[in-house]
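Pasting in a structure now, in structure tokens, and then I'll have a few things to ask.
Only one protein chain is missing from this complex, and each of the others stays in its spot.
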Amino acid sequence: MLTFDETSSGVFIVSVTPFDERGALDLAGVDRLVDFYLSKGVAGITILGMMGEAPKLSASESRIFVEAVCARVGGAVPVVVGVSSPGFASMQELTEAAMGAGASGVMVAPPATLRTDSQIVDYFRMTAETLGPVPFALQDFPLATGVQIAAPILRTIADEIPTCVMLKHEDWPGLDKITALRQAEAKGGRRISILVGNGGLFLPEELARGGDGAMTGFAYPEMMVQVCRLHAMGDTDAASDLFDAYLPLVRYEQQPGIGLATRKHVLHARGVIASARIRRPGRALSGMETAEVERLIARQARRLDQLVRIEELS
Amino acid sequence: MLTFDETSSGVFIVSVTPFDERGALDLAGVDRLVDFYLSKGVAGITILGMMGEAPKLSASESRIFVEAVCARVGGAVPVVVGVSSPGFASMQELTEAAMGAGASGVMVAPPATLRTDSQIVDYFRMTAETLGPVPFALQDFPLATGVQIAAPILRTIADEIPTCVMLKHEDWPGLDKITALRQAEAKGGRRISILVGNGGLFLPEELARGGDGAMTGFAYPEMMVQVCRLHAMGDTDAASDLFDAYLPLVRYEQQPGIGLATRKHVLHARGVIASARIRRPGRALSGMETAEVERLIARQARRLDQLVRIEELS
Amino acid sequence: MLTFDETSSGVFIVSVTPFDERGALDLAGVDRLVDFYLSKGVAGITILGMMGEAPKLSASESRIFVEAVCARVGGAVPVVVGVSSPGFASMQELTEAAMGAGASGVMVAPPATLRTDSQIVDYFRMTAETLGPVPFALQDFPLATGVQIAAPILRTIADEIPTCVMLKHEDWPGLDKITALRQAEAKGGRRISILVGNGGLFLPEELARGGDGAMTGFAYPEMMVQVCRLHAMGDTDAASDLFDAYLPLVRYEQQPGIGLATRKHVLHARGVIASARIRRPGRALSGMETAEVERLIARQARRLDQLVRIEELS
Partner (left out) sequence: MLTFDETSSGVFIVSVTPFDERGALDLAGVDRLVDFYLSKGVAGITILGMMGEAPKLSASESRIFVEAVCARVGGAVPVVVGVSSPGFASMQELTEAAMGAGASGVMVAPPATLRTDSQIVDYFRMTAETLGPVPFALQDFPLATGVQIAAPILRTIADEIPTCVMLKHEDWPGLDKITALRQAEAKGGRRISILVGNGGLFLPEELARGGDGAMTGFAYPEMMVQVCRLHAMGDTDAASDLFDAYLPLVRYEQQPGIGLATRKHVLHARGVIASARIRRPGRALSGMETAEVERLIARQARRLDQLVRIEELS
């Protein structure tokens, strides 16, 4: 059974939040979106992350969306809910709603004001106190939050706070951080799950360093799922071959702002969501960006074809 | 009649949010707090500002607090509600609740991500579109938000957006900004109200530059009210004498973090709030800080005495 | 003849600065480094950029290195010298030394303190006044400087300051910025050269948007030179095929901090520099990083082989 805990692995897809053309929550589209992710073999679904436009939803919208997603997932895989908030009262309110709706846990990124090591540790102590028994993933994403957490501080948190079950790893550069954490575990530290982010931009290397999978988004979740599987089977070259075929688009989707527009554009083109609409101040892809994305998709398809033929020849 | 519009003047006190000793909203204490502010002669009350610990309240707590304050104020003075939010959906939800409860308008600070002039203007266009007919104060507080708004850009916003009725001015340094804005008005720009902030640290100079009053907090609102009155009467020396007597404490209250603890400590000591409690990660004054504040208050009282005696002699 | 002006195109390679194993400037190695770059077909050499560890050199070391490079280049291609500085006195001193040594121009990135549009324009006015007749490239690299420059502001600078001859473009996302600048030129704006950066991570798309080439570093400059040539010949698919073969390493080299260590490691492995040493607080590649880089290089070679065979078959 799939769970959200220290042993979680595979791809926890960071879900988009679907809106209709006027920018309202597209609740009718939730089922199709969830079904799409499940059909691609994800091990979990993370909603209300940064790329889920969480800060753009009101508190009541957030609750409604969580309920709709949890209802459709129906326990097939764990649902993790982003509850990062400028204050603990909001965090607690949304956590309670999410767990009541059937979520398996939550995700918390540190607020931009934290600087020193002790401020960071104190913050996650208060977070754990706020969440009570609810398990959480710590999102370590300095490029977005401005907060840098040294590996030994992540160890302190993991060793001291049993409800911190997972690191959503997206430091940049971050490869040595995974190694440092795994080495500390080898010396007796508590093991937690490490799922990597950044749209999967370093997925092959991160898995080799000891990542358990990915918790991030990409318009082709099947690539990340398959790369994780090939890696688990020890076929790292096949994993990298597959990854490289998608890399030009992964790179394009990693652009701040435009990245989410790209992802929603592709998911719309794939028939997964009814509208590529992003809430303000986000914007849709321009005409030239659309052409670039479509060219990358065509080249990607050609490359996947080549891969198949090369494999057949060998 | 007192209103919240382009002509507003005097002191719009930035209210603290009272908690009980366990950190819960002290709704029972709202009446006493409101009565205190009204008794000191304020021209308005601003709630859910940064020093009102707004980000630490959940959405439902915010609504409850707004309702309690508006009910007690009962239209005696305008109530302005801070609705700054990472997204427009939350901003809209709280604005509707506030106006429904009887508030006169709202206050909006820009999110920390804004950098270029056009990003700033666009943001306030979207804000105005979100708020509809509701009048708002633009909070210009770069030290807290990281967003720097040049005077000509404030003019663009004031001239283009009729619902922007007030500037909560707390740039630092900011004196020349007031002058630049007033000069542009003299050349035909639309006049808006300018109420100054920063705990009143530059109140005499800011009034002389053209400020209409203050929208900020200080544990002795009567000082700010009286300084504004003396200034309006043209007695700038008496205004400065009074201000200078309080300046050592104003300075102490301007310390980030500790400042709010100081303000709540004094309001508690004055019998205005039942507890000086601040929500996490804020903290109460340490013993040494308490002693410092009490020494400053004792010296302040002595100085006010001297002022009276000097006046009697002259 | 190759020049540094509004018409410059091709690859201006951002040179590393070679140190010996003890961290001293490796002046003896300058000739080999210059010869390597020239042999790869670069159109210019940019020294003392961020990836040239410029801030880690003393003023006297900077002058000595500029002289050594200019002497070896001997006018074969333009040499551009990074002179970004916290103050104009240092900028002027280094510019005079560089032009005296035979450089063709300089490069200037804005200081991190700039925020508003007018602060930015004023800064480059003062820069131009400081530089006098010396042509300069404006480095637009918000991820490193924190300064965001809107496209219309770049237009203002280009139109108003004739000595600003080039944009070193490395905004992220930045594709639409190139288009906006070229469209403004089409409507009568002054044309300047746009050379792209970010290690070439978006080189194919940037050239298609109107970039004239690249001003950045990568351990295989020949890739960037060849991509620019293929693009100029209209063979965009061949350009992208070549680019994609190197993309996994380009991506790896784009990691902050580790990126420069990677570049120097590869240049050392290729026999270009005598030591991969980076000055403190930089560090060399770890053992695992080295293994990752070497794996990427091996895969890259295999992929280039495949490309040749695919081409032969067609």
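As written, the chains take the letters A, B and C, and residue 1 is the first residue of each chain.
In this text, a residue touches a chain if its C-beta (ideal position, glycine included) is under 8 Å from a C-beta of that chain, and two chains touch if they have at least 3 such contacts.
Bear in mind that the values here come from a model prediction, so they are computed numbers and not experimental data.
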Hidden partner chain, touching residue among A:Ala150, A:Met233 or A:Ala301: A:Ala150
Of C:Lys40, C:Lys56, C:Arg72 or C:Arg295, the one touching the omitted chain in the full complex: C:Lys56
Per the touch definition above, residue among B:Leu175, B:Cys228, B:Ala276 or B:Ile297 touching the missing chain: B:Leu175
Residue, one of B:Val11, B:Leu201 or B:Leu242, that touches the chain absent here: B:Leu201
Hidden partner chain, residues of chain C it touches: 53, 55-61, 86-90, 92-93, 112, 119, 122-123, 126, 279-281
Chain not shown, touching residues in chain A: 115-119, 147-150, 152-153
In chain B, positions touching the absent partner: 172-173, 175-176, 179, 201-202, 205, 208-209, 237, 240, 244, 247-248, 251-252, 255-259, 286, 288-289, 292, 299, 303, 306, 310
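We adopt the following convention: only the chains that are shown with their structure count from here on.
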Chain centroid nearest the full-protein CA centroid: A
Between chain B and chain C, centroid-to-centroid distance (C-alpha), Å: 48
Chain A and chain C: spacing of chain centres that average the CA atoms, whole Å: 33
Residues of chain B touching at least two other chains: 119
